[in-house]
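Taking it in order: structure first as structure tokens, then the write-up.
One protein chain omitted, others in place.
For subunit A:
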Amino acid sequence: MRHLLSTKDLSRDDAILILDTAAQMAATQEREVRKLPTLRGKTVVNLFFEDSTRTRISFEAAAKRLSADVINFSAKGSSVSKGESLKDTALTLQAMGADAVVVRHWASGAAYQLAHGGWLHGSVLNAGDGTHQHPTQSLLDAFTMRRHLVSDPTGADLAGLTVAIVGDVLHSRVARSNVHLLHTLGAKVVLVAPATLVPVGIEPWPCDVVHTLDEAIEAYDIDALMMLRVQRERMTGGGSAFFPSPAEYTRLFGLDGDRMRRLPDHAIVMHPGPMNRGLEISAEAADSDRSVIVEQVANGVAVRMAALYLLLAGEEGAQ
């Protein structure tokens, strides 16, 4: 694996290798000394064209625990605002000798362009590009599901599980990444969204689509319920808003205690964060013992350690 750009590129074996490696990484994080020497001498650049403190510190922690040198490069602005172009930024990083570039960008495809533009030689790890992909988020989601829902997780996929993803699919890189990855791992995926937030052209996606959360809870034995964040701008576009009101969204798509109690007993509740409490998820659901939302954050570090390790340290096994 040279780059990690899209979960669509991952085979089942690739995905399981990352998850198994992440499990080993997670085990090392329970030791007293958590730092591993694996990537000593390697330079990892966190290149963020879009603010995301959570994702950045997760990658930063992952790289540092593998003893890599970490450079944080916040490149707000863009060629749109006539700031430095993606190309010039890439050439700069190449000149500095980046072994891996972790890139978060507002433009779909930016990670692909960095990897294939011929501008830099290091590995590119997509930390979210526009509304396209966010592969490490879906890998940490899969890792979390496997831990909770698969009895003997090492080497296993997610066959037999049903995962419902609720919310703004149209603009969600988390949803796109998860649909492909969960399908590759054998899970059934159900997308739950108002029709305005489902992309035109979704037909080939390997998933079902339903239009209310109650219908999804009725019709499927849900093992994991993933609530997506609703962006404020989706409801305030004047005549362009995607749904009539926040209250209506919450009534049809919000997860409250009542809906949560109608899920199977073992079902887990997930959210990629940050949450809008009271909009897509109630405090009761977010804070319940079914919620694995905080654990997702911890697993994110282990999964990102695994991804960096597999991209940069080659084929040797994790220590």
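Heads up, the rule we're going with is that contacts are C-beta pairs under 8 Å (C-beta built on N, C-alpha and C of every residue); 3 or more make two chains touch, one makes a residue touch a chain; residues count from 1.
Heads up, the rule we're going with is that contacts and distances are computed from a predicted model.
Trainee: Given the choices "Dihydroorotase", "Phosphate transport system permease protein PstA", "Sarcosine oxidase subunit alpha family protein" or "Sulfate ABC transporter ATP-binding protein", state the protein name listed in UniProt for the chain not shown.
Mentor: Of the names offered in "Dihydroorotase", "Phosphate transport system permease protein PstA", "Sarcosine oxidase subunit alpha family protein" or "Sulfate ABC transporter ATP-binding protein", the absent chain's UniProt record gives "Dihydroorotase".
Trainee: Pick from A:Leu17, A:Ala107 or A:Met235: which residue touches the chain that isn't shown?
Mentor: In the full complex, the listed residue that touches the missing chain is A:Ala107.
Trainee: Among A:Thr55, A:Gln133, A:Thr250 or A:Ser282, which one touches the chain that has been omitted from the display?
Mentor: A:Gln133
Trainee: Per the definition of touch given earlier, which of A:Ile202, A:Leu252 or A:Ala313 contacts the omitted chain?
Mentor: Only one of A:Ile202, A:Leu252 or A:Ala313 touches the chain omitted from view, namely A:Ile202.
Trainee: Need a quick check: the contact residues on subunit A for the chain that isn't drawn.
Mentor: Counting over the whole complex, subunit A touches the hidden chain at residues 8, 78-80, 85-87, 105-110, 112-113, 116, 129-133, 173, 176, 199-205, 240.
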